[in-house]
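Yeah, one chain of the complex is gone here, protein chain that is, but the others are all in their spots.
Now for chain A:
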């Protein structure tokens, strides 16, 4: 905070505004202090009253009425016209697209075991595609990784996962890019779409998996639809953002030539936004992969299924082997789409080493070779089904299991006492501060703080979210979740600053860290939860650790980008004026990356919230537990749905407050 305030006189335009700022700061500080005092007084004097606690097995009337949703669908699925003419055909269409890709890469859904294209053909085709849209390096990576799936003994599972991701990404783009373009052109569409996207991204997938399975039946079609819901927001947002960030004067120049709306879109807006749109495709692809894994819970085939089944018997080794496959696939998808986005950059082609004609020849030669390999994979057994005797999967599983057992037996007492002291010393008092304060006092304090940070508008949004949470009957559970989430985000930000600064300052550290960060983001949390359970036990601490592992990479990456993006001349100037490295970091780099840090905190918080439900599988309790229970037990389905909504409202509340806190000083300077 201190750096935040010190930086402002520098940013301010003149002496007049500086004085105005200082007065405003003191008012804001006074309001924040007042909110804190109100909260503390409420905690001390009204301790334990008005906490709105609801035991895990109890329901409110609202929850009971939401329960009927399930039986309503079951009764109406045969006769209702919405089902007959909209949902069932939609399901059929999605199912046949998914069925097509599965038949090509993995196996036909009718139970025939050999796919249209054997493993060798699949590897060849994907390598060629990677080469065509990216470059030789990512093509090699693709070939190596997809062959490695075979050695893991997981080629068929990986192919299923890949087929579902391809289906989902295809449908996502089909729906997402036009929507993104619309939102980019029209502000009215943008205003309607944004809250819907927020909702889609913060609603835990566990909440809609079971109802989706009810509407669209279990299997690949539901899995793909769930994945599209989860993966569409990034590409819509980034497409719209890309179109919006085209400079105004460029647009005016085109308008002055008399272009029509459609011409402008085709010749100016889409080409100029291409790089951002491809970045959106990258983000959506990664989201799709993570969701396809979770969709294993509604019988989507693939690597996720292997993970889920392995964990039912706590087989850490097999789960890690499969999780490794998911991480590698994520890395391939990320690198290929990133390479594609670099290629899409205006002017990239000119700087490339191959001329258009040469490239065309190379591509055609490679394509012929590829088609040959496909034909081989259709006719020869060893090229169709990966040879079993080359399977090193069991060796990987065995090694990992042994290592995990060793850790659990030898470190338990250390980790256990660490967990106990952190929980009793920090988490419990903090949680009590949130859960034992009367709800009206805490809600008022949060609303005042929101007003201090973002004015009336933010205060109104915040109050609405708080009122919604209270009326959902889940205030206490929300506070339990909030306590753990806030603690997690503090650790995430500490890690983000420490590693982000290190990575931003040294490209060597950056290169060493990236694969680990990718793994942390894409390894399904199910995989590392079991060893953590052994080390820390089933409790909130374990859930917090899992959230940190998932959320820290994104905070670190954003911070590193921010630090690396600071103009080198500024840093050099500081160094030449005799600043020590520490001074450069604390006086120049961190203050200048302040906006990026706020963005990192915002994104970190969203990622932490995304883990609330997973955390409940290892003892986090709170809203996450309600969601999990609602997924598996029809009698508490309504409560699970309500808890999912509460997570959405909590997410929107935290998102708006952190965004406002990040933007407030800068916005004021402009106005």
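Criterion: a contact is a pair of C-beta atoms (placed from the backbone, for glycine too) under 8 Å apart; a residue touches a chain by one contact, two chains touch by 3 or more; residues count from 1.
Convention: contacts and distances are computed from a predicted model.
**Student:** Considering only the chain that is not displayed, what protein name does its UniProt record carry among "ABC transporter substrate-binding protein", "Acyl carrier protein", "Periplasmic nitrate reductase, electron transfer subunit" or "Peptidase"?
**Tutor:** UniProt lists the chain that is not shown as "ABC transporter substrate-binding protein".
**Student:** Out of A:194, A:423 or A:463, point to the residue that touches the absent chain in the complete complex.
**Tutor:** Of all options in A:194, A:423 or A:463, contact with the hidden chain holds for A:423.
**Student:** Among A:154, A:169 or A:384, which one is in touch with the chain left out?
**Tutor:** The single option touching the absent chain is A:384.
**Student:** Out of A:533, A:588 or A:663, which is the one that touches the chain we can't see?
**Tutor:** A:533
**Student:** Of the residues A:94, A:296, A:479 or A:501, I need the one that contacts the missing chain.
**Tutor:** Of the candidates A:94, A:296, A:479 or A:501, A:296 is in touch with the missing chain.
**Student:** Given the full complex, what residues of chain A touch the hidden partner chain?
**Tutor:** On the chain A side, contact with the omitted chain comes from 55-57, 71, 74-75, 77, 111-114, 116, 118, 210, 213-214, 217-219, 296-299, 305, 308-309, 311-314, 354-355, 357-358, 361-362, 364-366, 368-369, 371-373, 375-376, 378-381, 384, 408-409, 412-413, 419-420, 423-424, 427-428, 529-530, 533-534, 537-541, 616-621, 624-625, 628-629, 631-635.
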